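As you look at this complex, bear in mind that one protein chain is not there, while each of the others sits in place.
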Amino acid sequence: MIEYILGQAAVAVFAITGVLGAIRKDRDILGLVVLGVITAIGGGTLRDTILNTSVFWVQDFNYILVSIIASVLIFFLLKISKINEARYRMLLYFDALGVAYFCIQAFEKTINLGYSYPVALIMAMITGMGGGVMRDVLTGRPNLLITKELYASPALLGILLYILLKLNLPDSHIPSITAISFIFLFRSLAVYFHLQMPSWLVNKRENDQ
Amino acid sequence: MIEYILGQAAVAVFAITGVLGAIRKDRDILGLVVLGVITAIGGGTLRDTILNTSVFWVQDFNYILVSIIASVLIFFLLKISKINEARYRMLLYFDALGVAYFCIQAFEKTINLGYSYPVALIMAMITGMGGGVMRDVLTGRPNLLITKELYASPALLGILLYILLKLNLPDSHIPSITAISFIFLFRSLAVYFHLQMPSWLVNKRENDQ
Partner (left out) sequence: MIEYILGQAAVAVFAITGVLGAIRKDRDILGLVVLGVITAIGGGTLRDTILNTSVFWVQDFNYILVSIIASVLIFFLLKISKINEARYRMLLYFDALGVAYFCIQAFEKTINLGYSYPVALIMAMITGMGGGVMRDVLTGRPNLLITKELYASPALLGILLYILLKLNLPDSHIPSITAISFIFLFRSLAVYFHLQMPSWLVNKRENDQ
């Protein structure tokens, strides 16, 4: 039950980033809601399609409803609030939260469907980051995968942490809670302090094109 | 039979918008045809993939043939004609026509596969707008979802109108004909008169980013 609520909350959070990413002068609520919904369910849809399993929101329409409601609420909140320059920052932190939850939940789902750890790892990355990448492409932003700060790394390390904990605590919720918190905090710190990888893992030369 | 012909016509119309959206100096016919085909079949392909059903053009290759032929014809028509500044306008009206037909036809298809009205509604939106969004992304245009004028609204209202009429006239063609005409005319008027939603449903503030 609590997991179901958290899953819906993660969908809501991602929908909010879709609206935050797309809002500009003269854009109307319906176009923004559609983008919010795509962002919210895009990654999971990709995962289920690749796994050839029935798509989660076709089975349970509440995911769509929740992402619509979240998109509508943030639209009006942005209309009445004075927030302006903080919007992109908000997007980044909400995105971090959504990525954290979606990664771990998708990892568990894929394992439960009988796939190997490596396949589950890839599905976790697809689910966690797929919706955000779609949002960035559709709103014309450079996608977060090629952001200056760490983006894929917190997700990857968090999943590895989850595997490690799960091997020792197979029947506990501690692995998932720890891993989700880890991913969110690590990515948030990366955004806040502009953390980058050690320089030998970063391209430091000026490039053409 | 008439429905089959209309379906092929809608595919042709969408293919034309793909070519209209991508044509520039020095681009060749084959690249443009590929874009036309993607635009024409992209939305329906997405729908069938998400529904885990066999993709429509894999079953009936005529859809691909028709979109190829339409793309080739519009290429040569543009070559010999003097139309220039009207191209983007043409794209918008053709797009409106394709969206109208695809929405209603996808709604019916999804219902016939045994899904609920809400799922069919989402599938209608995906089918109607999916190909156009792919076209906009691939040709580097801001996608129509976040256009200033109404885009998703005519489709949504048209589908609701269809449901309403269908409840009263279950065995008639009137619901689909009315709804398709409604979507096309509403969107065309929105383009022509730059119609927007009531201002409380539109973001009117200047935004950062």
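Chains: A and B, in written order; residue numbering restarts at 1 for each.
By definition in this document, contacts are C-beta pairs under 8 Å (C-beta built on N, C-alpha and C of every residue); 3 or more make two chains touch, one makes a residue touch a chain.
Keep in mind that what you see is a predicted model, and the values were worked out from it rather than measured.
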Among A:L6, A:M90, A:V119 or A:L189, single out the residue that touches the unshown chain.
-> A:V119
Among B:L35, B:A70 or B:A106, which residue is in touch with the absent chain?
-> B:L35
Just the residue numbers, please: which parts of chain B touch the chain that's not shown?
-> 22-35, 45, 49, 52, 54-55, 57-58, 61, 64, 75, 78-79, 84-85, 87-88, 137-140
Tell me where the left-out chain touches chain A, residue by residue.
-> 49-52, 115-116, 118-119, 122, 125, 129, 133, 137, 142-143, 145-148, 150-153, 156, 196-197, 200-209
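Keep this in mind: only the chains that are shown with their structure count from here on.
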How many Å are there between the centre of chain A and the centre of chain B, using C-alpha atoms for each centre?
-> 29
